[in-house]
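I am attaching a structure below and will ask some questions about it afterwards.
All protein chains but one are shown at their positions in the complex.
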Amino acid sequence: MDKIVEMKNITKEFPGVKAVDGGQFDLNQGEIHALIGENGAGKSTMMKMLYGLYTPDSGTITVKGQEYGGLTTREAIDLGIGMVHQEFMLVEEMTVLENIILGFEPKKSRNRIDFKKAIEKIEHYIENYGLDIQLNKKVRDISVGEAQRVEIIKTLYRGADILILDEPTAVLTPQETEKLFEIFKNLRDDNKSIIFISHKLNEIMEISDRITVMRHGKHVGTVNTEDTTIPEIAKMMVGREVFLNIERKKPEVGEVLLSVEDVYVPGERELSKIKGISFKLHRGEILGVAGVDGNGQSEIVEAITGLRKVEKGDIIFKGKSIKNLSPAQIRKLGISHIPEDRNKRGLNRPFTIKENLIADKFQDKEFSKGIVLNEKKIKEFAEELVKKFDIRPSDVNLSAENLSGGNAQKIVVAREISNDADLIIASQPTRGVDIGSIESIRKILNDIKKKGVGILLVSADLQEILSLSDRIAVMYEGRITGILDNEEATEENLGLLMTGGYLNEKV
Amino acid sequence: MLDRIASIFDYTLIHATIRSSTPILLAALSAVITQQANILNVGVEGIMLFGAFTAVCVSFFTGSWILAVLAAMAVGVLVSTIIGFAHLKYKADVFAVGTVINMLAIALTRFLLNTILKSSGSFYSAEIVPIPTINIRFLEKIPVLDSLFNKYSLFEVLGIVIVFILWYALYKTVWGLRIRSVGLNPMAAETAGLNVFKAKFQVILISGMLGGMAGAHLSLGYSKLFAENMTNGRGFMGVAAMFFGGANPVFAWIGSLIFGLADSIGARLQAYGLPSQFILMIPYIATIAILTISLASRIRQERKQKSSLNNLPNN
Partner (left out) sequence: MKKSNYINAILSILVALIIGGIVVAFMGHNPLEAFAQLFRGAFVGKFNFGTTLEKFVPLLLAGLAFAVSSKIAVFNVGVEGQLYLGAMAAAWVGFTFSNLSKVVHIPLAILAGMLAGALFAAIPAILKVYFRVNEVLTTMLLNYVAQYLTSYLVNNPFSGGTGVAQSPPIYESAILTRIMPPSRANTGLFIALGMLVFIYWLFYKTTVGYKLRSVGLNRDFTDYIGVNSRKAIILGMMLSGAIGGLAGAIEVMGIHHSFLDNFSSGIGFDGMLAALIAKSDFGMVAIISFFIASLKSGALAMERYTGVPKSLIDAIIAVFILFATMEGLFQLKRRMKSKKEVDEHVG
């Protein structure tokens, strides 16, 4: 089989982060090739370069024999590359038909759109590949599965014979996924080539011909699907990094601190809606929540902290129901929260370091008299924390705008830990943080646990989960697929639970 | 009392409404075209004023109303070029640029009125050639028909034609589809390979042309003179009518009719010494109400969609 695409020695850097560092990828004609890796592995960035949305800093891209240092989108489209993004690039208020032909409208005269010709061409695709859609519906009114098929037809309509799909099954139900795979097979039989980005190992094993694994922006390996197994791929994906050794002793577990009871929470996407989750967390224990990002972890954390509505069920904290209380009330009752996105929620970047450090306390008697802020006290408190947690730079009057990921995160941790809370919810606490800070943050959490504080640790980093948690719950598609004691958990069985491996999916 | 109401609401109100709504309509269309690309052009008021002045000047000096209209349109394009550069290239806030253009228009036209036309306050001359009125002889015999269908200035008819030209351009042509996509989802437009900057600049220029046309009609069709600040908020009314119509040219036309109707009724009420302000308020309040209602229903829809208590869609 001839290589229709070759990407060699690709690097791509954005301010503050090296997204791709030595990326390699090739595609044979008429194959289905899966590109996998965890969040931040660089797979999306690689493909966006292939589609011309980004330009590589170095390396070469060869498509159908022509070599480039970088492409424009228009060039990529002309070469026959089409991309279906994770967020659909559809105009909601326009119809399916209008969206498909945008930019490539068939013309009757100089400017009049020849709708009839367009419809004919599109129906050809609908029939040939089983892409079932309705042309005159507004995009706003169609289902997610249908929207995805529209995106696929868009690429075919523009003449693509190389299709890139970014996490296509992330938004589909199992039935819709099956339908999509049928379409893939039809396309492949017609000698079209498909690249799809995913982290769902069982699906990849089912449909792909070859698999390329990336981790931390680097190419880990490329294998033939029939020669490998899910555990092997999982290990390549997750890898072994610096094992930050935590002295984890079996905890002196106390009473039940938090009880989540059959809770239903609305979600941004269908598969992140919480549909009946229950678990208990005790004083002095770390309950880890493992799972790939986007399976409802954000939603359940927001529900517990009062940032999202609970539609059914209850959440009991220290014996009291905290369901649907305000974030302020929940904080006061003794729950602190290290949020998963420090830039969006955890910090107010334009604010100064000291303003960020007292963000949840500025109305306390200590720091304000009436409405007047006690500047002196605030500065003292901030400087104390900066020293204790070794935050750099140490001038608390500087804006938090330019802090490194690690220092920024330490501010959030410092603030939330200094609260005398009974329960701390730490969501992706070491994401995007340097090794030194990772070490100190994990040590902090472990130390706090010994004082009898309960910690709910949500993390997509399996190493982190395994090294810190006493018990581990795994989330997948808004449900808990299993709760294990640390002693019985391994990377393999956790990996399987995380990717829906144990679930008996209807085929 | 009743006969007073009868004389306010007789059939001549229709002609009056069309008359008073046309300047607003043309301004609204100018705003519609940029709004479709998600650019709020409040500078329509200023462009109109520039156009009105230019038209009177050129008509006075050349004796040709056609040249006057063309000149006004050219000036409109010139002014909107400035808006385009300031907003698209130099990232100035579009509302600020529009407001500044309005300020500049008032000041500059007043200045030029003094220096070029050597007048202050307003300028009238018998040598100003107005835009012709369409006079259908045989209709004059029947008063009702005469009022309803006769003696309209050129743009009062042309305006309606432009409504449908715009509607067709936006919804039936390639160009319109691309413009709308740029306004609704610029990212999607980019990934389809479209040049968003070029598209936005295009609509700004067209808006300038229409705005200049609106001004020419105001000073040579609706009236036959130039007066300081003669637009008197009609550009803004056009923008409001555009919002009323959700940036759709046909609905914006309806919006401008409502504004024109309120204006006409208001003028008649004033003639009788009755307060007109509440009538004049209605179109504005109606616009706000319509916007609120449509957004409220969208929020409700979204909430239902995100709810975890739904059944899974089967597709």
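Chains here go by letter, A and B, matching the order in which they are written, and residues are numbered from 1 within each.
Keep in mind that, in the parts below, a residue touches a chain if its C-beta (ideal position, glycine included) is under 8 Å from a C-beta of that chain, and two chains touch if they have at least 3 such contacts.
Everything numeric in this text was worked out from a predicted model, so none of it was measured.
Across the entire complex, the residue among B:I142, B:V161, B:I288 or B:L309 in touch with the chain not shown is B:I288. The residue touching the chain not shown here, chosen from A:G159, A:P350 or A:P393, is A:P350. Touching the omitted chain from subunit A are residues 14-17, 19, 45, 53-55, 305, 307, 326-328, 331-332, 337, 339, 344-351, 355, 359-360, 362-363, 368, 371-373, 375. Looking at subunit B, the residues touching the absent chain are 40, 42, 82, 86, 90-93, 95-97, 99-101, 103-104, 106-108, 110-111, 114-115, 190, 233, 236, 239-240, 243, 275, 277-278, 280-281, 284-285, 287-288, 291-292, 295-296, 299.
Keep in mind that, in the parts below, only the chains that are shown with their structure count from here on.
Between the CA-based centres of subunit A and subunit B the separation comes to 47 Å, rounded to the whole angstrom.
Interface residues of subunit B facing subunit A in the complex, by the touch rule stated above, are 172-175, 177-178, 180-181, 184-185, 187-194, 303, 306-309, 312-315. Residues of subunit A that touch subunit B in their complex: 53, 73-74, 77, 83, 85, 89-94, 98-99, 101-105, 107, 111-113, 143-146, 173, 175-176, 264-268, 270, 273-275, 311-312, 478.
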